[in-house]
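With one protein chain withheld, the remaining protein chains of the complex are depicted in position.
Moving on to chain A:
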Amino acid sequence: MTSDTQSSLARFWDSDIMWSFRHSPVAIVAGLVVALIALAALFAPWIAPTNPYDPAALNLMDGFTPPMEPNAFTGNSYILGTDNQGRDVLSTILYGTRISLFVGLSAVLFAMVLGITLGLIAGYRGGWVDGLLMRIADVQLSFPSILIALLIFGVARGLIPPAYRETMAIWVLIVAIGLSDWVQFARVVRGATMVEKSKEYVQAARVVGAHPVKILIKHILPNVMGPVLVIGTIGLALAIIAEATLSFLGVGVPPTQPSLGTLIRIGQQYLFSGEWWILLFPSIALLALALSVNLLGDWLRDALNPRLR
């Protein structure tokens, strides 16, 4: 009876998934990178040398300072240099990663909740409900998701009064990315639900007259979460990139709260005039974050697939 005496933490450490994690160097490195970036982003106000959101602390004369070199006018030196407005690049990256991660996580969470709910309903009810939901999903899948996000973002901006646009922008962005991403969750959950609902444990619950919502949440949901976690992790990387793409195109977060995508957009304007650091460092941060999250997703997919053990 080892399982009874061990604490739940020790049981988690001994579980198959943690065993697989400890034996995958790629997963460990990717996990460390993600953890490092996430912690740095979370504690940005304490770590960052300057506050790039505070206009009073900015000095336009500091603009275009190259990394590790003193500014020609002010003599100030920055590890990763400054951008066109004189904002410290390291600080903007830390704050930008914060926004990128927040938007990415919220969008995936939104897509996950929506996709799981619709997938469960489609798979369990079947019939015309299933047909309708899956046709909507098919139509949406036939457009590139960034196009859908652009469309939703544009429509939402048109509907929101100008006074609120700045403050609502980040939430609109989350909804736009989330709505463009729910289909994958819905499809996977629908398929898994159709398999689970025919199993006898679901029939046993139906024999005693358990409510369908209760059957879906307590019986079927825990059994379909494995593949959902995998898509969720890979979806997080995609959502971060989608946010960066939208911000790069200038339709994302407001310029006063730059995300990694906004920084890259600002940087690319100065690339050919020689100020390479404004583009390079935010790009490296985005690459490291997206790649690590993606590698974690790949590892999770393999770890949860019993056929690959």
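Everything below uses one rule, namely that a residue touches a chain if its C-beta (ideal position, glycine included) is under 8 Å from a C-beta of that chain, and two chains touch if they have at least 3 such contacts; residues count from 1.
Just so it is clear, contacts and distances are computed from a predicted model.
Q: When you check the chain that is not on display against UniProt, which of "Serine/threonine protein kinase", "Monovalent cation/H+ antiporter subunit A", "Menaquinol oxidoreductase" or "Oligopeptide transport ATP-binding protein OppF" does it turn out to be?
A: Cross-referencing UniProt, the chain left out corresponds to "Oligopeptide transport ATP-binding protein OppF".
Q: With the missing chain put back, one of A:Leu109, A:Ile160, A:Ala210 or A:Val251 would touch it. Which one?
A: Within the whole complex, the residue contacting the unshown chain is A:Ala210.
Q: Based on the whole complex, identify which of A:Phe43, A:Phe73, A:Tyr164 or A:Tyr201 touches the chain you can't see.
A: Considering all chains, including the one not shown, the answer is A:Tyr201.
Q: Which of these touches the unseen chain: A:Arg87, A:His219 or A:Arg265?
A: Considering all chains, including the one not shown, the answer is A:His219.
Q: Which residues does chain A use to touch the chain missing from this display?
A: 1, 3-4, 199-201, 203-210, 219, 222-223
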